[in-house]
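The complex appears here minus one protein chain, its other protein chains still in place.
The block that comes next holds chain A.
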C-alpha cells in the first residue's frame, strides 16, 4: 500500500511537475534566447560575488620549461557600493613573504581611476602604484590586473558568435567582444586586449573559457575556469588557469587555486587602509 501510494504519489508528482518543469525550462530558454550579447554580459557583470570574502589561495607560475613556482596568499575583498576593495597578503615564497597589495576598484560609473598600493617589507615602505596599467601581470603571473578585476561593460561592443556550445557538460553562449571604436585607444592602452571570445554558462552566467587576443603581435591568452561550485550561495571557480601563447606556441602559464574561501564573514574596513599595510602584514 505504502509502495503503491509512494509510486502513485511519485507518478502524480511527475505528471504534475514535468509539464511545469518543461514550461519553466521553455520560458527560461525563451528568455535566455531572447537575450542579446550585451544583456548576457551585463548579467555576467552583475553576478553576485558576495559582499565580502576571505580566501587562502595559491598562484602557480609555470614557465616555458614547465617548472612550477608557488606563491601562497591570503586575500580579502569587500564591496562598498561605488567600489570594491581588495587586499592580498603574500605568505610565501620567503622572498615575497609579507608583501601586501591593496586595490580600490572603482565602478565605471564613478569615472575615476582605480587606486593601488604596494607594501614592500624590504623597504618598510608603502608605495602608491599606478593601477591604470591593467595589462600588467597580476603578481607576476599570466593573469593581468584586467583579467582579475573583470571587464568594464561599457567599453565594448558584443556579439553572439555561437548560440550553443557545450563546455564540461554545460550549455554556453560564445560571445565575442571588442573595444568600442571611440574607446579603442584607451582600452588597448589600459588592458592590452584587442578582442576576446568568451564562453558563458547559460545556467549561471559564468565565464568558463576565454580566448584573449593581445595587442602584442601573435600573442593570445587562453583562460579556463573549472571546479565551479556554489560556496555560501556564491558561484565560485576554484581553479582558474591562463595560458599565454605566441604564434600558437605556449610561452608560460599560471594557475590560480582557491584553497579556502568564506563569503560574508565580516571583513573590517581597517584592513584595506594603505597606512595599515605594514601592520596587516605583521598581524596575518
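By definition in this document, contacts are C-beta pairs under 8 Å (C-beta built on N, C-alpha and C of every residue); 3 or more make two chains touch, one makes a residue touch a chain; residues count from 1.
In this section, contacts and distances are computed from a predicted model.
The UniProt record for the undisplayed chain lists the protein name "Alginate export domain-containing protein", from the options "ATP synthase subunit a", "Alginate export domain-containing protein", "Putative membrane protein" or "cytochrome-c oxidase". When the missing chain is restored to the complex, the residue among A:159, A:184 or A:250 that touches it is A:250. Interface note for the absent chain: among A:47, A:97 or A:195, the touching residue is A:97.
Although one chain is not displayed, chain A still touches it through residues 56, 58, 60-63, 68-70, 72, 91-95, 97, 112-113, 115-116, 121-125, 128-133, 136-137, 140-142, 189, 209, 211, 220, 222, 224, 226, 241, 243-245, 248, 250-255, 257, 259, 269-270, 273-276, 279, 282-283.
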